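A quick write-up on the structure given underneath.
Every protein chain but one is kept in place in this view of the complex.
Up next, chain A:
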Amino acid sequence: MNPAARSGRIAAAIAVATAVLVAAPVISIIALAMQPAPDVWQHLIDYVLPRTLLDTTLLLGGVGALSLAIGTGTAWAVSLHEFRGRQMLLWLLPLPLAIPTYLAAYVYVDLFEPLGLVHRTLALWLPLQDAVRVLPNLRSLPGAIIVIGLVLYPYVYLSARTMFQFQSAEFAEAAKTLGAGRWITFWRISLPMARPALAVGVALVSLETLNDIGASEYLGVRTLTVSVFTTWLNRGSLAGAAQLSCFMLAIVAGLIAIERYGRRNVTTEFSAESPRLTQRTPLTGIKGGCALAACLLPVCLGFLVPLWYLAHQSFKRGLFANFDMALWRDAFNSVAFASLATLTALLLGFATILAWRWRPNTLRSVAMNIAQTGYTLPGLVLALGLLAPVLAIDNALNTLAGWLGRSLPGLIIVGSGAAVVIAYVIRFLAVPTGFIKAGFERIPRDYDDSARAVGAGQTMTMRLIHLPLLRPAMVGAVIVVFVDCLKELPATLLLRPLNVETLATSIYQYASRGSFEEGALAALLIVAASIGPVAWLTRFSDIPSGPA
C-alpha cells in the first residue's frame, strides 16, 4: 500500500472511531427515549411547547443576531484595519468566553436591580423611588438576550476572524476599482465569503444558548432545556426527558440542514486564498479612536465589568486574604482536564475533517457530521447518556478481572476522571471540526492538485500547505474548547471521581446556595487560567499584514 493511501486510511479510521465515540451517548439517549412515556407529550403539547418554542426561538434569534453583529463587526475591524490598541484588542476580544453565562446573568442583575450599585449611584441625584423607574428590567427576554449575547459573541468573533484574515487582496481591489467603499466591500465581499465561518460561529452560540439553564431560569426565560429538566426531575419521566432531548436534536439537525441547503450553490473555495493578502487599512485620528471604542465596548460589558465585579467581591469578602489553598488543587484539575480534552478534540477533529477532505465519500462525510452532534445535547443529558456506555466498559473490565481471578480494579474510566475528559471531547468536538472544516472550505482544491503536480504526497501537502493555512482556525478552536472545558459544569458534576473538584464545580458549590459572590475567587481563577492561553495563542493566529 502506498503511503498516501495508508495515511488516508488512518485518518478515516480515526474519523470512524470518533463518530462511534460521539454517537455512543446519543444512542444511549435514544435508547432511553424508546421507553414509553405516557401522558408526557400530551402535557407538553397542551401547555408547554407553544410558549417555550416561541420563547426559545426569540431567545436564540436575539442572541444569535446580537453575537453576529458584535462578533462580525469586531473581527472585521481588527482583521482588516490597523489602529492604536489593536494588539491589545486581539487578546481581549475573545475573553468574555471565560465568563460563564449564569455568572454574567447574576452580576448584571446584582448591578442593575433596585438597591444595586447603579441604583444607589442614581439615587445620589434622584429620589430613590424615581431612580427605580429608570432601571432596566434585566430579568426578561430582552435582558437575557443582551446578557447572554455579550458573553457568547466570541464564538462568532473567533470563527469570523479566521476568515477575514485571509481576505484576498484581489477582491478588495476589484471592488475598489469598481468604486465600492469600505462598507460596500464589507457587505458584498467579506461577509458573503465568510458565511461558512459565521454559520459555524452562530450555530455554536445558538447551541450554547439552547443548552443554558442557569442564566435562563434566573432571568425568567423558559427554554426547551428547562422543560427537559422539569420533565425528568419534577415529573419523574427520564424517558420523556430523553424524548424531548431527541426532539431538540432533530430541530437542530434540521436547522443545520437548512443552512447547508441555502449554501448549496455558493462556493467560497475558489481563489479565496490569494497569495497576496490584503493590507490592513490604517485608521488614524478620530476614525482610529472610534474603532477602538467600538471594539472596547463589548469587551467592557462582556468581560471587564464582570471581572471587576468578581475582583471587587473577592477583595471585599477577604477571599484574597484568606486564600483557600484547595483552589490551587481545583485549578490544577480544571487545567489538566481542559488541556487533555482540548488536545484530544483538536486531533480527532482534524483527522475527521482531513479524512473527508482527502476523499469525501459517504462514510467519511457521515462520520464528519456525527462528530458534530455532541454539542447539540445539553451537558447534563450528554453526561447521562455517557454513563451507560462508559460504565458498561468499566463493569466489563471488572467482570473480566473476576474471571481471571484478579482483584477487582474498580471503575477505571469513571474513577480516574477519564469520563470527564471523554465528555468534554464529545461535547466540544463540534468546535474544532466546525472551525477546521470552514477553514478547509476556503483552501481551494487547486492547491492540493498543484502540490500533487509537483510530486508532494498527501501528508506533505497537509504539513506544508493545509496546516499553515489552517493555523488561525485551529488556534481559534483551541481557545474556544479550552475555555469551554474550564467552564463546563453539569457533565463535570455528574461524572467526576470522588474527592475531585474543579474551579467550575467549586463556584457551583456556592452558587447553588445563592451566594455566587463567595465563589468569586474561583471564577477569577477561571478567567486567569483562560487569559494565559488566549494571549499566547493569539500571537500565532495573527498573520502579518499584506504588502502595500
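Annotations
By our rule, a residue touches a chain if its C-beta (ideal position, glycine included) is under 8 Å from a C-beta of that chain, and two chains touch if they have at least 3 such contacts; residues count from 1.
Just so we're on the same page, contacts and distances are computed from a predicted model.
Its UniProt record calls the unshown chain "Iron ABC transporter substrate-binding protein", which is the correct pick from "Heme exporter protein B", "Quinol oxidase subunit 3", "Iron ABC transporter substrate-binding protein" or "NADH-quinone oxidoreductase subunit J". Here the missing chain is touched by one residue of A:R9, A:R84 or A:R139, and it is A:R139. Listed by residue number, the positions of chain A touching the unshown chain are 43, 46-48, 51, 109, 113-115, 119, 129, 132, 139-140, 217-220, 222, 226, 229-230, 232-236, 238, 316, 332-333, 335-337, 339-340, 342-343, 380, 383-384, 387-388, 391, 394-395, 398, 408-412, 414-418, 421, 478, 490, 493-501, 505-506, 508-510, 512-515, 517.
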